[in-house]
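Only one structure is covered here, and it is reproduced in the block below.
For this depiction, one protein chain was excluded, whereas all remaining protein chains were kept in their positions.
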Amino acid sequence: MNNSILTLVTFVPAIGALALMLMPRNDRALRWAALIISIATFAISLFLPMYYDYGASGFQFETNRNWIGQTIHYHMGADGISMWLVLLTTLLVPVSVLVSWKSIHDRVKEFFVLLLLLEMAMIGVFLALDMFLFYVFWEATLIPMALLIGMYGHERRVYAAVKFFLYTMVASVFMLAAIIWLYVHTGSFDYSVIREWIRVSIQNGSVSGTALQWLFLGFFIAFAVKVPLFPLHTWLPDAHVEAPTAGSVLLAGVLLKMGTYGLLRFNVGMFPDQAAYNSSWINTLAVIGIIYGALVALVQPNLKKLIAYSSVSHLGFVVLGIFSLTTIGADGAVYQMLNHGISTGALFMLAGMLYERKHTYEFKEFGGLATPMPVYATFFLLAVLSSVGLPLLNGFVGEFLVLSGTFQSAMPHAMLFAILGSSGVIWGACYLLWMYQKVFYGQIHHDENKTLPDIDGRERISLVPLVVLAVIMGVASPYWMKSIQPAVVSTLPQAAGVKAQAQKDHNQDKPDLVSPVLPAAAAVPNASATGGQK
Amino acid sequence: MNPIQTVDYIRILPELVLTAFGIIIMMADPLLKPGASRKGLGLVALGGTIAAIAATFCQIAWSARDANFATPGWFGMVRVDSFAIFFHLLIPAISAVCILASLEYLDAQNIRSGEYYALILFGTVGMVLMSSAVELVLIFIALEISSISTYILAGYRRRNAGSAESAIKYFLLGSFATAFFLYGVALMFGATGSTSILKIGPALGSNPGLLAIAATALMIVGLGFKVAAAPFHIWTPDVYEGAPAPIVALMSTGPKAAAFAVLLRVLFATTSSDWLPLIWICAALSMTLGNFGALMQNNVKRMLAYSSIAHAGYLLVAFAASNEIGRSAAIFYTASYAAMNVGAFAVVSHFGAGGERYVSVDDYSGLGRRSPLLAFTFTIFMLSLIGIPATAGFLAKYYVFNAALSANAHPTALVWLTIIGLVNSAVASYYYLRLIVVMYMREPVIVEAPAPASGAMKLALVLAAIATIYLGVMPGRVLTYSDAGARDLLPTAAAAGSATPGSSTFPGPVATTPEK
Amino acid sequence: MVPLSWYLILSGILFSLGVLGFLLKRNIITIFMSIELMLNAVNLSFVAFANYWHTHPVADKSIVPLSGQVFVFFVMVVAAAEAAVGLAIIIAVFRTRETLNVDRVNLLKL
Amino acid sequence: MTKNLNLWVIPLLPLIGAAINGLFGRRFKNAMVSAVALLFTAASFGWAAWAVWTVWPGSGIALPHIETLGTWITAGTFSAPFGFYLDQLSMIMVLVVTGVGFLIHIYSVGYMAHEGGYYRFFAYLNLFMFFMLTLVLANNYLLMFVGWEGVGLASYLLIGFFFLKDSAADAGKKAFIVNRIGDFAFLIGMFLIIRHFGSLNYDAVFGKIAAGHFTPEAGWGIFTAIALCLMFGATGKSAQVPLYVWLPDAMEGPTPVSALIHAATMVTAGIYMIARSHAIFNLAPHALQIVAIIGCITAIFAATMGLAQTDIKRVLAYSTVSQLGYMFLACGVAAYSAGIFHLMTHAFFKALLFLGAGSVIHAVGGEQDMRRMGGLRKLIPVTFWVVTIATIAIAGIPPFAGFFSKDEILGAVFHSPYGGPVIWGIGVLTAGLTSFYMFRLWFMTFFGELKLGSVELGEEAHAAKAPAQAAHGAASHSHGHADDHSHGHGGVHESPWIMLAPLVILAVLSFVGGWVGVPQFMGGHNEIEQFLAPVMQSGPAVAGEAVSDKDATTSHAGEATPENTKEELFLAGTSVAAALIGLFFAYLFYYKSPELPDRITSKMHGIYMMVLHKYYVDEGYGAIFVKPLLALSTVVLWRGVDQGVIDGLVNGAGTASQGVGNELRQMQSGNIRSYAAWVAIGGAAIVAYMIWLGVTR
Partner (left out) sequence: MVHQVLFIVFGLICVAGAINLLVQRHPISSALSLVVVMASLALIYLLLGAEFVAAIQVIVYAGAIMVLFVFVIMLLNAGAEERTRGSRMALIVGVPGVIILAGTVGWMLVSGSGRLGGVNLVGPSSFGETHAIARLLFKEFLLPFEITSVLILIAIMGAVVLGKREN
């Protein structure tokens, strides 16, 4: 079981998609089949936290066999980071199926097939430990998502789908180049082998800092577009606005996490020195993203676009946390990934429910909806509050840890970044409350809004898991943290001895410091690059 | 004593089989009523290709028995090594799919002529022979066989002015390029005194004179034309647009694969790597011109023609890598490209309907609803052409770039070439995507219902699609063959390995880890 | 005796004139003839080189220096076949377009 | 001796109440809703009282009493528990919160009886109690922050309770956002604390300080930074300059909310936080100085704005801001006990004032403009008397509660190095103003003639009020409930007993509440200061060094020399005099000769308008921050950077590629000869290049 569980989780949706393809075009049956398959996948994925060895670090449930030739392996494994992201995925898919229940009535079969294929690819991305396999899954997410947007989206869906596809495609080829380069030099695609090789190479100076820098950038750009990091984010609002609800939920909930996951796992995990060396400008971009995304969100006339820009802002936190290169920051970043998936996923679902009723996302069409739709308003409020980062809800834990970690970081200007990033709590409140007010408060200006039906049982069922999780994750974070933390610790740079020493010296200048809380990463810029040249 | 032994006949068995079937068709054609469908002859032709594949298996079996099988036969004319066998399998397979696609096409275009199939088979003879020939004379003749048959086939829609124009363009420019090739051969003969590829290399030594260099250049011109590499690509869009779609499927893959095979043999016969920078430029130019040219195309056939130029460029990247991985990648690429492109043109062929009316991108609108199978397979081919993982196109591209990055000679330049290639493939995704977009995301503009695909067409599409996916997901076997082919390509240079340092104009660090 | 380079230069001149003819002539048949001229130029090189290698034996005894002449023979065969096909194509073009001017054969472009 | 008090039950009880009402309240009858709400609040109060009783000094249980329930957040070396902390300070707070909170719950049952969303109101109110209790009982800053943000949320929900009214929704949003600005600083403060102490737990942080690791900073250092961040956080919650702007607007909420949240409890959280963090503040003299100055400015500034307000609740709101300024001032002069003392007394009389005002509003059918009131003394006698007590208390006239606490503060200010005579003078002036506007309110409301509907209001005030009223009415109507506020003008009536009972209790407290802090010079023992002393002197070494010889806290409280006594008497006398002067002017202007104010205002029109418009601060903020920000976001960031530059570049790259493609296509002229030309030139280039390579090799 332990060896095949990951394969099972990954490919059950694919098998389901195949089965759906062969089913007759009976929409009702297709819906139920999709729901059952996705719930089954979720149920299977629950084995992961159940059988996870929380005491151990490193990857678990590993399978590793030859795939193509001797070098390309089918190597899957989960650690505390990927396990939870997989669970997030398997949770959001059934939920997405539920929200698509009525809103999709044309080409239903194709829709659910694409959805399940997307699920497979997303799970694969988080579990692949072979770079080649990773890239395969990575790109494989692209097609179903682009098709979901393009086939089931709104007016400018084609533009959005193409933009989404091209943006990500262009960026990921650089990652492919980097992966191939690494393979050529290491003879392996295996994550840990490559990681070890880089570490050793840096120590004995057999790889130049310049080369590593380019590799770092190759990976970085692919992930940064996916995150999306300012200024590579402009595909996101378009994609979100045009996507069908399920598409938005998965896009925001999972796809964006692939970017941050990649940054953490590969950029930081494999190139610790480069991560430290580049942290300044990356963090600058992250902070710009936080503020910029929020400010732009503030003035959006469109509900979904606002949520989309809020994602830019929220993901800025995640990137900031990762590139704080502190355990706390990265813990928070991982947690924030999960949080964002839940809260923004919920927000998009809610937006979609409104769309089903009103067929628009424009604020000017709403207002005063709290009266006809009190239950809906309540769910919305909870989602908003989770997104705002209200304590005791999930968002707070992540945001706090991220900012705290950044604040403790030894990266240059970390404190400035943290302070600027913290201002995100203000902006977040601004645009989200503004949004909430626009939709729910005030007088009803459109008569047809007075009779909007409140959400029904199906919709409530689809929302409840997310909202409940938002609360639980806000209160009981240690349950998640106990598996995230070891994974993060083993992913973050085990600071080379030199740098730890440098850090220590650095700290001695400030005797008033009680104890440096952070596990110091490199503050010395590109030490290996200068020392690596023979 | 007969100097020609049984084994020699085995060495040309696929050619013999194909020729025999071709002649049967040629003879049977007059027996049929003038206006009748030639489907039966098509099936015979199909049998011919399958028989050729079987003959190749016969060769494989023989080679397992006879260690000398791979030594040149027919007085050093042909050499049926793993490399040749790879193409012996690939090319008849391509022809088979094209014939399958043609069965429906000829009826749709109201072409009642059995010579069509005979010409395909004879052309296949030429292509197959090209891959195993190791003597420039034979290569030249084989090249002409495949070329002339495609010239004729390109002009097969005789009532169509475009088709005739396509044929004349192809013919004139093809002959023009052949003259360059021949001139190159002449100079090479002058430089070495031999026209045998296997002897040219040793004769030249490691420091060929100017004559040989010029000869290589001129041969590159001729072969570059055949593979549609820039700057000799310019005929491609016009010819592809005018020629019958199934024939485009054939000539964008079969002769191209064969020409690449020749190019591999010819270029790597000379151990000198003077031509590396040249191929570098050709590769970069082909990719760029091909992809950018395709961006604005509204005619699917022309678009795919440009795409074919671009793919020749990717393939040349493998050449530029100039190592065994690169050669293997190039071989694999021909197969992958064949799978996806044959399929794509088969769809174009079916959907074009009578007179090839519907070949603009807009005509494909709503195809996802109108004929789901066609649209689905077409999507697979497009995705593969883009280079999306789990398709042949991705793995092919991956191996090519892998080769480029693992090259020992000119590593920096090849890194740049890789980047150019990757950026190009990203640009390219736009126009392939356009087709997917119109198929699935737009409403149909054509009122006429598309004719249902015939069984043969469906079979062709499914075969091509399966091949595309198979090569993308489980390419292990094929890769083994292409590796073996790459090894066999240079029996003499194999000892020296791929580490032959070129004239290193690009200084750079030597890679730390040896390639496998 | 005549130096080899003279033959080669003559061959080169003829080849260039052939190329030039292809570029400058409008009539398709004349263009085709230019191609034939190029082939002839190549043949001259072949024969000249064959003569050269016949008198300057190579180290590798398995090399047949006379293959140059054989090559010429095959070039002629191919040229004949090409001529047959080419002229048939020309006729086909003439049928559809009523012209032999290449500049007017430009339906397919861009 | 340790004893498990299960402190967590105290906040949890209201949460359960909130959950029950929130989830099922819609189906309950009003009586059921109020029963649940009151039950859980009362239980919470009871538990709190029991807990306080159990650990009361002398009971043998060591204070602070800390209970940890479990870990909330842990990452890296950082960890924050669900921990509860009971010491003298939190005892006072928890009793005030649960006690006053319970009273206001009772009051609300009557006050809200006919409003729509009854269950919602009580759910929110209970939720507020939960967060507020979490705030005061937390044993670490992070958990305090939970309550801190949570009360902000509850405040947001309750201010926006009449959400159909745009002004209410706006006010709620404004409150939340302005509070968030403060929270931002609080967060940074916490990060700094983590960075330097490695923990956010009080015992860890204060323990390290108490252990004497640190000395007060002479200049601007890390402790000043922490203290300033915390202070800025407090200015948000406690409505100090520059973040006070939300509190007056918060009056859009139902009156019990104003009483509970915006007078008695939530707004004092900032004071509590500073008092809680006094150890850090004591290490940062500069920060203390700034706290004092901000408190002083807020006090006088808000008081002046209170002068011209005509809305009864707004007067009280500005008065609250002003009184909070006092408390801030107290903290700034390190007289934390005095601040807490004032916090407590203020909770009593200000809650009373608001509830009384609510009762008045209730009586006059929803009218809030004092100019339309008058002569209510006879009609609602109970309300009149309790409001009278409260007014005297807030004016600072002995022996009512306000006098003692205010006197404590002013005395401390006078002596403190961070205060001094100037700030003291301003404090006294503020006291006078407070007295003036409170009696103004008193006179306008209860004396003279009842003028409901008969007064032609000032142009601007009318314009501002009318739509809001209309909207309010609409809001109530739309809930489909009868609205007792729309009783006819003649139907002025006293509130029901359920509203009056809390008033009476609070009135008693407002009267006697100050007696726990009778200073020594008046023969008292100042019990509250002594009670709090163990907390406030948790770092005795620090205090001694921090403010050296002029330590306000100890010197002021500890010694009672005759000289001191004389001085104290003088100070107290001055402030009482100021209050009486204020009373006199109010009497003069609003009872004796009501035409005088108009004459004065018309003479000093500019100043009057400025005061009436609250110094245009809201408009200024709008013009300086909000509008430019929105414009920047829309024009520069969204349209400019996002759609213009980035998308422009992206799409431009696409267009450019297509353009290049189109140009390249022109090569494809369709002409065979030109194709041959390309082949020829290509071939020539290749041959030439190769030969060149061969030659140069």
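In order of appearance the chains are A, B, C and D, and numbering begins at 1 in each one.
Just so we're on the same page, contacts are C-beta pairs under 8 Å (C-beta built on N, C-alpha and C of every residue); 3 or more make two chains touch, one makes a residue touch a chain.
Fair warning: this is a prediction, and the values are worked out from it, not measured in the lab.
Counted over the whole complex, the shown chains touched by the missing one are B, C, D.
The chain not shown here is touched by just one of B:Ile10, B:Leu46 or B:Ile148, and that residue is B:Ile148.
The missing chain, though absent from the display, is touched by one residue of B:Leu211, B:Ala284 or B:Ala465; that residue is B:Leu211. Residues 1-10, 12-21, 23-27, 29-30, 32-34, 36-37, 40, 43-44, 47-48, 50-52, 54-56, 64, 66-67, 69-70, 72-74, 76-85, 87-92, 94, 100-104, 106 of chain C touch the missing chain (whole complex, contact as defined above).
Interface residues of chain B facing the missing partner chain: 3-4, 12, 15, 19, 22-23, 26, 74-78, 113, 115, 118-119, 122-123, 125-126, 129, 135, 137-138, 141-142, 144-145, 148-149, 151-152, 155-156, 158-159, 167, 190, 209-211, 214.
Seen across the whole complex, the unshown chain contacts chain D at 669, 671, 673-674, 676-678, 680-685, 687-688, 691.
Methods note: only the chains that are shown with their structure count from here on.
Chain A and chain B have CA centres that are 42 Å apart.
Centroids of chain A and chain D (each the mean of its C-alpha atoms) stand 36 Å apart. Residues of chain A found to touch two or more other chains are 166. Chain D has residues 654, 665, 668, 670, 672, 676 in contact with two or more other chains. The residues of chain B lying in touch with chain A in their complex are 368-369, 383, 386, 388-390, 394-395, 398, 401-402, 405-406, 415, 418-419, 422-423, 425-427, 429-430, 433-434, 436-437, 440-442, 474-476, 479, 509, 511-513, 515-516. The part of chain A that touches chain D in the complex is made up of residues 163, 166-167, 231, 233-234, 237, 292, 295-296, 298-300, 326-328, 331-332, 368, 370-371, 374, 385, 390-392, 396-397, 400-401, 403-405, 407-408, 418-419, 422-423, 425-426, 429-430, 433-434, 437, 440-443, 475, 477-478, 481, 485, 512-515, 517-519. Considering their complex, residues 665-666, 668-673, 676-677, 680 of chain D touch chain C.
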